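Of the protein chains in this complex, all but one are displayed in their positions.
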Amino acid sequence: MNFDLTEEQTILQGGLRRFLREQATPDTLSGATAGDAGHSHTLWQGLVEMGVPMALFPESAGGLGGSGFDISVVFEELGRVGAFEPLLESGILAGGLITELGTANRQEVIDQIIAGRILVLAHAEPDSRYDLAHVQTTADRVDEGWLLTGRKSLVVAAPAADMAVVSARVSGAISDRSGIALFMVPLNNPGVELRSYRLQGGGRAAEIALEAVRVSDNERLGGGNEAFAALERVHARACAAQCAEAVGLMNGIRELTVDYLRGRRQFGKPIGSFQALQHRMADMLIEIEQARSATINLCGHLDAPSAERERQVSAAKNLIGRVARQVVEESIQMHGGIGMTMEYALGHLAKRLTMVDCRFGDADWHLERFVRLSAVAAEEFA
Amino acid sequence: MNFDLTEEQTILQGGLRRFLREQATPDTLSGATAGDAGHSHTLWQGLVEMGVPMALFPESAGGLGGSGFDISVVFEELGRVGAFEPLLESGILAGGLITELGTANRQEVIDQIIAGRILVLAHAEPDSRYDLAHVQTTADRVDEGWLLTGRKSLVVAAPAADMAVVSARVSGAISDRSGIALFMVPLNNPGVELRSYRLQGGGRAAEIALEAVRVSDNERLGGGNEAFAALERVHARACAAQCAEAVGLMNGIRELTVDYLRGRRQFGKPIGSFQALQHRMADMLIEIEQARSATINLCGHLDAPSAERERQVSAAKNLIGRVARQVVEESIQMHGGIGMTMEYALGHLAKRLTMVDCRFGDADWHLERFVRLSAVAAEEFA
Amino acid sequence: MDINYSAGQMAFRDEVKSFLAENLPEPISRKVATGKRLTKQDHEQWHAILFRRGWLAVNWPRDFGGPGWNAIERNIFEEEAALAHAPRIIPFGLAMLGPVLQRFGTPQQKDHWLPRILRGDDWWCQGYSEPGAGSDLASVTTSAVRVGDHYVVSGQKTWTTLAQHANMIFCLVRTSREGKPQQGISFLLIDMKSPGVTVRPIVLIDGEAEVNEVFFDNVRIPVENLVGEENGGWTCAKYLLTHERTNIAGLGLARAALQNLKRIAYAETSGETRLIDNPLFASRIASVEIDLMAMATTNLRVVAQAAAGQAPGPESSMLKIKGTVIRQEIDKLTRQAVGPYAAPFLPEFLEESEQADPIGPPHAMPAVQKYFNNRKLSIYGGSSEIQRQIIAKAILEL
Partner (left out) sequence: MDINYSAGQMAFRDEVKSFLAENLPEPISRKVATGKRLTKQDHEQWHAILFRRGWLAVNWPRDFGGPGWNAIERNIFEEEAALAHAPRIIPFGLAMLGPVLQRFGTPQQKDHWLPRILRGDDWWCQGYSEPGAGSDLASVTTSAVRVGDHYVVSGQKTWTTLAQHANMIFCLVRTSREGKPQQGISFLLIDMKSPGVTVRPIVLIDGEAEVNEVFFDNVRIPVENLVGEENGGWTCAKYLLTHERTNIAGLGLARAALQNLKRIAYAETSGETRLIDNPLFASRIASVEIDLMAMATTNLRVVAQAAAGQAPGPESSMLKIKGTVIRQEIDKLTRQAVGPYAAPFLPEFLEESEQADPIGPPHAMPAVQKYFNNRKLSIYGGSSEIQRQIIAKAILEL
């Protein structure tokens, strides 16, 4: 049992924190959202040069680690300043699936991602809500290839990417776990249409329409039609990244709020001297520590058998979602009006933290999932 | 729209408050629980002399009113001091069913109840939890009468009563609404066995075993086998009484707690000057007012069509249950150790308020019931 | 006790309902119902309609052009208007300044300003809050120095709602630094077209610029724009705050929001199941609905007291806190109900004129916008913390 970072992780954390504190200014972030790409080339290049994408891949794939705690170190720092560079999309999701399942040119693509190429995963659809098995987009066999038709939704960072890993159904009903395949699809392919928009939490996403998009067998990841297990595994890693990012956001918000409570005076005293606020701030701190522990639990179980891993995913997402709400609402309340403006740093952090609950399943969705996943283990009481 | 009591109600309230403040002392109450009857003859006689049971019956049955607000006036005062005289059991439940359905000697029995005779309703059973339709006790037809066999549980005030209204199944499955009949059963009948015990909230109850208890057709209420609707109607009135009692308990607790916050000094100041406690006490006050409003809503809908009435029952019971927990836990916490002792008045009030949630359905049970009862009304959105 | 409206009150409610059905312009109510932006013209149009009916100045006495309603009638009107998706009546001139002028204004001020408020000649905004002052109103620093028959005003106001539409602002200004902070405050009416007044919008987390900063740089205001006595503005300010509190529970708005939530929960599905049929989500809706049912009665109890002539006291603090908790919980559930499509930030879809298809369901963006916007409910008009303080002092006497 050991809660210390490795030396490499400590160095990465320190470098990343310095870099982001200097570079990921509110102006840079709002400028990034406003631009077409939805992210900052400066930040992205900086992250690539520091080897951050490399930290997300295992050594066997040319990376530096890729463990749960490598992920958490990186994403907590991104969260602390509210950065939204597409590391989760390119490194964890698309890169993770390519690493897991392989493609004809697996290592070449991974090296490109590590070098800064941006890929995304186009998986969710307009009606899927948070159901990972929901795939209505179809892959129809033609000659040596496939025709993909359907709609992909909320593809974060798609406007910054040139290539997407696209899920499509080869067989089965819309919500079957079986019969899902993944394909590499260049986003400038004929039949691919993007509609780009801004996100509440910063950055951009796109809705993607696929109209009989032609792909070859070579572009099918892992060469098979049973990608669900890999999707679930990679989404567990994405949830870990998101939880770590949320912990970073919570701590960024905590620092702002404590500073504000110390500095802001009302009725002749710093408002931080009012006991009611002190107690609520103490409660918030306790919950942030709980959020960190839930994230540690998830990161430490990413390589566990899927039943236990997914139970930890839902535990962490539920707890993070609940604490996120408390931290957002309490921090804004303790700030008063200033906490509601986009001119003050809290605004962006609070919005981004709110949006954690709308991606990969919200707190209630995961609470119910946790109940289902725990049911088997619980039969000991029957 | 009018939230004022009638002149009669105001007089009753004032008299009752004076009487109970003088007579329902902690010693009287704990003595009542310790005694075999589980209630205080002195208090009971006083209530009868003041005409309190009479206030619970409609004029058509020789009473003084029996409206929802007559009920709430009486039970709020009982609650304020934590009294547990068997008014709900005798006046509302047993008396209510006799009033609703009639017996051979209806008015005679009602007059006796008004004059102080104690009857109870033996309805719940060991496995019924909060399901009002659950009746496993059987009534088998023999000659001109019936043989009752089964077990009745948690019959509050049975040790003080000489007669019970007993529910039994004539037909149908255990949880059917149809096929339930009610019988007047003297508790000294052969085959009736009582096991008496104390209650957490004060007073006594009994488990009742019925072994082929012989009753005649005359003793069947209303002469029919479809008593469920009356049971539900009378239980709505009982819930109103219980909610009003809870509001009384909450206000008794509030007064004790506010006094304590004002008088108790720590770190050189009254603890009521600590802002964190002030804010929590303010929140408690708001919820107690909500509890009062929920009770008013229920009392005002006791004569509404059953769908709306029962929706109000579940709304009130849910809200009262939630607020009761908050009031109990917060008031004990704000008192500290003294709040946990039975030597101080809070102890009994807090226990009795806690037990409100364990009778006639707890907060969650009624929340789910409210969802079901609202489903029809909600179809407008479909 | 009787929880039902009297026959007269029922008839009045029906009258309100029919009036709304016949006179509330559908394009406007559709915007309100679907969470779209209202223009200045929308507000002015609705005010004019109410003015013609004599129902605009709901809490003004009949002598000044009000409808002469008691608290129960006002409550009925406000609730029905909210349920019909009428825009709120912009309160600054009507609910706030009007009563102050009626009580403290000179005959000239009353004659001049009150009819203009009713006719909509002026759009008023409120110059109370200052940067760094928050709920501590007495710490006003914007100064007004008497020079001849003018005050020269310098300083800054903030959180000024809809100042972008306003041509007039009523301000608390400091005319003296002697004595207690409350003693040197005056209540001044300022023409926003005056040289030296600038307005800067503040973008909030919902992406909208509902509030503003207003700067005063040596702005000259004629002394006849002083309301009440010089250094007597605190009296006006306190009087105004008690009047601001009509409809403080926001009951009609809460009911309309709950209906909207249910509508969305019926429309949203997860797999085969409607969200409304999800036991956990249904229980969360039920819980807040039960709170709302009780608060409706808590509200009526306070309203009935007010109608019986008792001034609404610290009970309104209870209504504001609980009303806010309920509305914010409904907003949170609505945001949760729209699911992943809460993520897109699409302020353009708050414009009725936007022709493009929305991203995801059309109810998504307004739901998120409202969730963020309504964080304000617990902050403005006396934060929930201030309200708890009032309850602790005035009711609990702690």
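All chains are identified by letter, namely A, B and C, in their written order; residue positions are counted from 1 within each chain.
In this section, a residue touches a chain if its C-beta (ideal position, glycine included) is under 8 Å from a C-beta of that chain, and two chains touch if they have at least 3 such contacts.
In this text, all values refer to a predicted model and were calculated from it rather than measured experimentally.
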Partners of the unshown chain among those that are drawn: A, B, C
Residue of A:L319, A:I332 or A:L349 in touch with the missing chain, whole complex considered: A:L319
Full-complex contact with the absent chain, from A:S293, A:Q326 or A:T341: A:S293
Omitted-chain contact residue, chosen from C:L280, C:A308 or C:A394: C:L280
Candidate in contact with the missing chain, chosen from B:R17, B:R214, B:R254 or B:R325: B:R325
Options B:D70, B:E85, B:E207 or B:E289, residue touching the unrepresented chain: B:E207
Interface with the unshown chain - residue positions in chain B: 124, 126-127, 129-131, 134, 153-154, 156, 175, 195, 197-201, 205, 207, 264-267, 274, 276-277, 325, 329, 332-333, 336-337, 339-343, 347, 350-351, 354-355, 357-359, 362, 364-365, 367-368
Missing-partner contacts on chain C, residue numbers: 279-280, 283
Contacts of chain A with the absent chain, listed as residue ranges: 1-6, 69, 258, 261-262, 270, 272-273, 275, 277-279, 281-283, 285-286, 289-294, 296-297, 299-301, 315, 318-319, 364, 367-368, 370-371, 374, 378, 381-382
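Note that only the chains that are shown with their structure count from here on.
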Most remote chain, CA-based centroid, reference being chain B: A
Separation of mean Cα positions, chain C and chain B [Å, integer]: 43
Separation of mean Cα positions, chain C and chain A [Å, integer]: 38
Separation of chain A from chain B, taking each centre as the mean of its C-alpha atoms, in whole Å: 53
Residue numbers of chain A (touch at least two other chains): 274, 276
Where chain C touches two or more other chains, by residue: 385, 388
